[in-house]
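There's a structure below that I have some questions on.
Left out: one protein chain. Kept in place: all the others.
Read from first to last, the chains carry the letters A, B and C; within each, the first residue is number 1.
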Amino acid sequence: MKPLEWNWYIEYTSAHHGYLYAIKKTLFSDETPFQRVDIVDTFTYGRLLVLDGKTQSAEFDEHIYHEALVHPAAMLHNGPKEVMIMGGGEGAVLRELCRYPQLEQIVMVDIDSKVVQMCREHLPEWHQGAFEDSRVELLHQDARAYLEGTNRKFDIIYSDLTEPAEEGPSKLLFTKEFYKMVKTKLNPGGILAVQAGGFSLDYLTIHAAIRNTMELAFDSVRSYHTFIPSFDCSWGYIIAGVKPDQLAVGRAEIDRRLGAIAGQLKFYDGETHEGMFCLPKDVRRALQEDQTIIEDDKPVDF
Amino acid sequence: MKPLEWNWYIEYTSAHHGYLYAIKKTLFSDETPFQRVDIVDTFTYGRLLVLDGKTQSAEFDEHIYHEALVHPAAMLHNGPKEVMIMGGGEGAVLRELCRYPQLEQIVMVDIDSKVVQMCREHLPEWHQGAFEDSRVELLHQDARAYLEGTNRKFDIIYSDLTEPAEEGPSKLLFTKEFYKMVKTKLNPGGILAVQAGGFSLDYLTIHAAIRNTMELAFDSVRSYHTFIPSFDCSWGYIIAGVKPDQLAVGRAEIDRRLGAIAGQLKFYDGETHEGMFCLPKDVRRALQEDQTIIEDDKPVDF
Amino acid sequence: MKPLEWNWYIEYTSAHHGYLYAIKKTLFSDETPFQRVDIVDTFTYGRLLVLDGKTQSAEFDEHIYHEALVHPAAMLHNGPKEVMIMGGGEGAVLRELCRYPQLEQIVMVDIDSKVVQMCREHLPEWHQGAFEDSRVELLHQDARAYLEGTNRKFDIIYSDLTEPAEEGPSKLLFTKEFYKMVKTKLNPGGILAVQAGGFSLDYLTIHAAIRNTMELAFDSVRSYHTFIPSFDCSWGYIIAGVKPDQLAVGRAEIDRRLGAIAGQLKFYDGETHEGMFCLPKDVRRALQEDQTIIEDDKPVDF
Partner (left out) sequence: MKPLEWNWYIEYTSAHHGYLYAIKKTLFSDETPFQRVDIVDTFTYGRLLVLDGKTQSAEFDEHIYHEALVHPAAMLHNGPKEVMIMGGGEGAVLRELCRYPQLEQIVMVDIDSKVVQMCREHLPEWHQGAFEDSRVELLHQDARAYLEGTNRKFDIIYSDLTEPAEEGPSKLLFTKEFYKMVKTKLNPGGILAVQAGGFSLDYLTIHAAIRNTMELAFDSVRSYHTFIPSFDCSWGYIIAGVKPDQLAVGRAEIDRRLGAIAGQLKFYDGETHEGMFCLPKDVRRALQEDQTIIEDDKPVDF
């Protein structure tokens, strides 16, 4: 018989459930001082960046993940000039931000230089040369330490971090104390936009905890979501600092604000935006019922 | 060591991708004259009805699947009295329809009496006694043969069938010829609502083909979608016969029309409705590019 | 595409290794007061009896497992008349023993009447009617309690039990105290024959512990082994009470002793016997190095 593929990536979401992807080839596999890094080429979704056994983004649909993270905040802010990215090793948040000519400064702080180096080498479709943009400043240090030590303030801060696992490098970048500090680093009208975990009825714990925790620092916190094929799951994002009346923007206005950028985007536009901000009734209820808070002394072990 | 679970349901979506569910117990497993039927109890999603190796619905989130199929058509129709269900063996489409006091007749035609019998026995949370409702007429025959032979007409026809696989019983219930015939069985203003396969960028083929085919019979065809956790996928539905201006209904109006029924629903309401009808830009483009048509002589082998 | 099978039995031998079998159909699945019982029909090995997630025997090669357990002791004993089986729910040890006309009494003690009942119903090729043999006495109680309470003595006692897991019913049937008691229930020249776990270099722990423990009760203890396809593993047995000079029997003598029975056996004969008692050098060394002992107060958790 023709043999089935022999090399598989199984992403377990629990001891009882998971996803199977056949691997065509392993392009890179090593430990850095911070995490296990693998770049694998799969049959179904092309190349995948996998950190500590969890998919970060896939060639097939990273455009969904990254456009969904970047553009809502950019559209809802009233003219951003200086932005910061925490994490974002693939360089694709950079790529999306570089589309905006009005941005003057993009600071990216990713702790793991080896991850960034491997993404630059093996994932050119992700960054598309954005690391070379003259507005970009790339730093390799802990994002919390950077923010605590700087006098700079930003119009938008993006959190594109791995999940806050017990042992991972992002553990203290999702806490109450952290978000309160981040707020002081935003200019007036500033926005914090966070990739915020699975948004599925059976997998809401992380999202709910991040949201509850952000609400302790910010007045206005909103979840939005979209389905990402290679994650086999609906994915959640959270935006903080946008007033409710600012959010009441229709699809036509989004399309108008996008202007010339629209032609460069594959996923995001006015209709997509509108759909992402509609939450199903059962998920709304489940979010209301969850009370988990993440603190420096009480990091949640998901 | 504590052993991992030993019994797994692996739903392969291709030779290179699939989902893993640990099985707690197999409640029923047999062949009927029409298909392989299994009812298994899983750790993550509770009981699952599996036909020919494909999940039909799960205890954990069948409310999403069934509310999404039933209520948009019911909301957009101008006063339905007689409705028909093709398939729907679990009895959950029935359950949702029985919530509407204005319905006078509900005809359900499912070819496989054994499936219906096993669902009545093992899946009481699905039907919740709806088979006993006096408005329900339950027939076990081929839905196409039934429609071709009847003089009845309906306000809404629901298609809750398995996918049109080469060997399965639903093969000829998705074709151009079939949909043209169905149209003649609708009263003026009648609606056809179809469960229409995966709605993921990497898994749109079936949905696109059903939609293209329905467009040959109906003037007005619209896709909508929602994420279903136990399917690990966004799922698509298609509604035909609703005029564009009828579709331009806001979330407040949906909530008003639902009225007293709202309190009985877990998933569907005005905001949910609005989100389901917003399609992401990349999916819209992919649907436009697909030209597949399903015909009696040319059933598509997905 | 033609779908892959969806229902799989994965027997994990550790968190890092396991075997996959596609299931055709589940014939029985339930909990008894003692254990989880499943009878599944697989594509590769036919029907399998699975207790607490572990394969007990398979239609395809249960003849290997059972002939290897029964006949060496029967061949090496000097004329057995009364024998006892601990466990042996499938009835296949019975079947092999019933081939010997000289046996007068066969007492089988299996704690789980439900297992025996389901094997009689679903696994007729295993027992082949042996439960009806007039020499058989079938009891459903704990084998240790039975032996402690009886005045009977036996020529051969067979241990065909599940592995001594923390929670399983066989936990106290592999201990030092137990084997010492068993010895008192053997007639002079009596033999204890034990199915004794995996016999693979990476999976010797259970076998070594059973063997070390049996050596505390018996002077003469010998391991033998054979590969069993459906176990994906070489399997070990232990025989106690046979003097070294009794063991020095050649293949021709075994074939002579088998006499008319030889024609009924598929696996066992003189050459097979000789091969089973030759142990590879690396396994011999590994067994010598292991010192684990199983006691009532210190059951080993494998």
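A few comments on the model shown:
Keep this in mind: a contact is a pair of C-beta atoms (placed from the backbone, for glycine too) under 8 Å apart; a residue touches a chain by one contact, two chains touch by 3 or more.
Not measured: the values here are computed from a predicted model.
Contacts of the undrawn chain with the visible chains, over the full complex, involve A, C.
Among C:Tyr21, C:Tyr65, C:Trp126 or C:Tyr237, only C:Tyr21 touches the chain that is left out of the view. The chain that is not drawn here is touched, among residues C:Asp133, C:Glu215, C:Asp269 or C:Glu295, by C:Asp269.
Interface residues of chain C with the unshown chain, by the touch rule above, are 4-5, 10, 12, 14-22, 42-45, 60-61, 63-64, 199-203, 226-227, 229-230, 232-234, 251, 265-269, 271-272, 274-276, 278-282, 284. Listed for chain A, the residues touching the missing chain in the whole complex are 1, 3-12, 14-15, 18, 23, 25-27, 29-30, 38, 50, 53-54.
The definition used in the following text is that only the chains that are shown with their structure count from here on.
Viewed as a network of touching protein chains, the structure reduces to a simple linear path. Among the chains in view, B has its Cα centre nearest the centre of the complete protein Cα set. Chain geometry summary: the mean Cα position of chain B and that of chain C are 51 Å apart. Computed centre separation for the pair chain A/chain C is 55 angstrom, with centres defined by C-alpha atoms.
Chain A and chain B have Cα centroids separated by 33 Å.
Under the contact definition stated at the top, the residues of chain A that touch 2 or more other chains are 4.
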